[in-house]
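One chain of protein is taken out of this complex; the other chains stay put.
In order of appearance the chains are A and B, and numbering begins at 1 in each one.
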Amino acid sequence: MLLRFASSPPPDRAEKFRSALEALGGKVAIVNTPGEAGAYVESALAGRRAIASQAPILEACGIDSLPSVTTEHSRQACAAADASITSAEYALAETGTLVVSAGLRDSRMVSLLPPCHIAVIERSKILENLDEFLDVCRQPAAQSSAVVLITGPSRTADIEMRLVRGVHGPGEIHVVIVNNVTAAPSYASEET
Amino acid sequence: MAEPYQHKIANALGDPKLQLAIYSATGRLADGRRRTVSTEAFPDYQELRQHAHEIKKHTLNHLDFYLQELERNVEARGGRVIWARDGQEARAFIRNLARERATNLIVKSKSMTTEEIHLNEHLAQDGIEAVETDLGEYILQLAGEKPFHIIAPALHKTREDIAHLFERRLHAAHETTPERLTAIARAALREKFLEAGIGITGANFLVADSGIVVLVENEGNARLSCSAPRIHVAVSGIEKVIPRAQDLGVFLNLLGRSATGQPLSVYTSFLSGPRREGELDGPEEFYLVLLDNGRTKVLADAEKRQSLYCIRCGACLNNCPVYRKIGGYSYPWVYSGPIGKILTPQFMGVHQDPWLPFASSLCGACAEVCPVKIEIPKILLALRAEITEAGIQKGGMLEKLAFRMWAWLMRHPRIYERVAPVAAAAASRLPRAGPLKAWLSQRDLPPLARRSFRQLWRERRK
Partner (left out) sequence: MPRVSLFVTCIVDQVFPQVGLAMAGVLDRAGCEIEFREAQTCCGQPAFNSGYRREARTVAEYFLQVFEDADYIVVPSGSCASMIAHHYAELFDAGDTRIAGLASRVWEFSRFLVDVLHVEDVGARLERVATYHDGCHALREMRTKEAPRRLLEHVRGLRLAEMDAAEECCGFGGTFSVKFPEVSGGMARTKIDSILRSGAEIVVSTDSSCLMQIQGVLSRAGTGVRTMHLAEVLDSR
């Protein structure tokens, strides 16, 4: 098996990820603390109704206590929401990819139905590329019945080969990379 | 009297709008591929192609083993494998499933395999609506047409065509921007996704060691088809299996780049069975329909079985100068382009369309871009030999006789020397018929050489 990774040291991966995803029309913010992450998400939401998954990092960032955010996960809630916020198992720097899996805290629909998807991840979760992911996660089927690699906003060029974003999946993607999850106090405690 | 295929080809060639659409769309896809597989962008490309070829070769040489391993692992994860000898068995399973679960609405994501077995038409006869959810396929379904290209199915439709279609079939407001048209389709299909009882997808790869079905797409409709309804059915040819999850790196690095010039498509899903204990959503039942439909017959031919390595990227179509002129509708079966030229005779028998393997200049562009290195020109030549052996070549006995005489002449240089210029002179005076007429319909003849090279050489030596 050919392995092509570990070509850039970890500190550059976030930037590599950023340029790859931004080239696809996604938005990337690299922040230092969970508090900053929470602030970014609030501003990106701009008051839209959102569903957040129950990933621990989101709690650390105070996202579940943002005004327009609920963690109610039913399909109806996902279909009605304007945005969703999740974390991700990994990110792949080379292609600007998020690796999400359906599990105890994330439904399949949460990152699929709402037209805007925001993901908050720790910098340490960024791998180089697909090959490294398959090396680190030797058995993708082990943890979840649905592991999905998300590379940018949903798109089509089926009409006259013109690029349109947001066909069935989200057309708007934000990824917030948090450099240090444990260092600073959480956004929630800053409020009080 | 012109045959059906000649009419179709003539129609395609005679439609300037279509010509422009095919050429620019395939050109864009081909350029995308070229950019992402260049030595700078992807130094391992050639090595990876060879690797992919070898994995496929190995897998198909031991297909029964890997299919059994696949079945074991799919069932270990709570799914069920259905072995379908042909389209009839596959369709029967799906129809019975829909009846038993009392559902008559199915959502489908793009699958050439389901088109191969005419699934939608048969389900419709049983009162079951199967809605195509890939935007291009949805448009075609509303229009009642077949896909034009494996990756860009609605290549030949303008935005005005689509606007009128949506107004008529969906009672939508008049919109003509691609963005607004897409939004109309999104809303219409969202309802179907959430209402349907069964979601049917194809499969890009089947992983034997883990029972994973891999779906590759850009829109999100495959994800919705396999996750929203209570039941997910994946329909796949048996040749899609690869041995290990680790092998996916090889194929996924090749597929997106070869197809559209994307290093990774937007969504790559690794699905393994129905929802598990504790998962918040997902289908409750999962079925993998493994379709033969003639594949084991192709497998039996050691020289041509590499035709089954195909990962359906469409690169051969986008780079084929013939496809880029005659378009998808000129081909007799669901698979068009160079891959269609070699699959069709092997599945249908060479007798069905004996003209097809000859509709190629053997330029080799297809083999050059194939990510799994299928030797398409070599297979075309083998098919041509089969056709003449069977005596069903379009030129008939006359052609065979002509080549026999020609071969004799080529072994008798002194007679050849005398006959050739006489034949050439006579031909230039003859009425325009047969090959001469065909040549002259498109281009001028070269001027006759007054003396051959060998005559001139002899004169010089003196």
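Operating definition for what follows: contacts are C-beta pairs under 8 Å (C-beta built on N, C-alpha and C of every residue); 3 or more make two chains touch, one makes a residue touch a chain.
Every value quoted in this text rests on a predicted model; they were computed, and no experiment measured them.
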(message) I'd like to know which visible chains would be in contact with the absent chain if the whole complex were considered.
(response) B
(message) Can you tell me which of B:N73, B:T201, B:S236 or B:Q393 touches the chain that was removed from the display?
(response) B:Q393
(request) Can you work out which residue in B:A124, B:A187, B:A385 or B:L398 touches the chain that's missing from view? (result) B:A385
(message) If I consider the whole complex, including the chain that's not displayed, which of B:H174, B:R429, B:R443 or B:K462 touches that chain?
(response) B:R443
(message) Even though one chain is hidden, which residues of chain B still touch it in the full complex?
(response) 9-10, 13, 23, 321-322, 325-326, 355, 358-365, 367-368, 378, 381, 384-389, 393-394, 399-400, 403-404, 406-407, 409-411, 413, 416, 420-421, 424, 434-435, 438-439, 441-446, 448-449, 451-458, 460
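Just so it is clear, only the chains that are shown with their structure count from here on.
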(message) Distance between chain A and chain B based on Cα centroids, please, to the nearest Å.
(response) 35
(message) Can you tell me which positions in chain A touch chain B when the two form their complex?
(response) 1-2, 4, 73, 75, 79, 94-95, 97, 102-104, 106-109, 112, 130-131, 134, 138-141, 144-162, 164, 166-170
(request) Going by the contact rule at the top, pick out the chain B residues touching chain A in the complex. (result) 24-25, 28, 44, 47-48, 51, 73, 77, 133-136, 139, 152-155, 157-159, 162, 178-179, 181-182, 185-186, 189-190, 193-194, 207, 210-212, 218-221, 223-224, 226-228, 245-250, 252-253, 262-276, 278-282
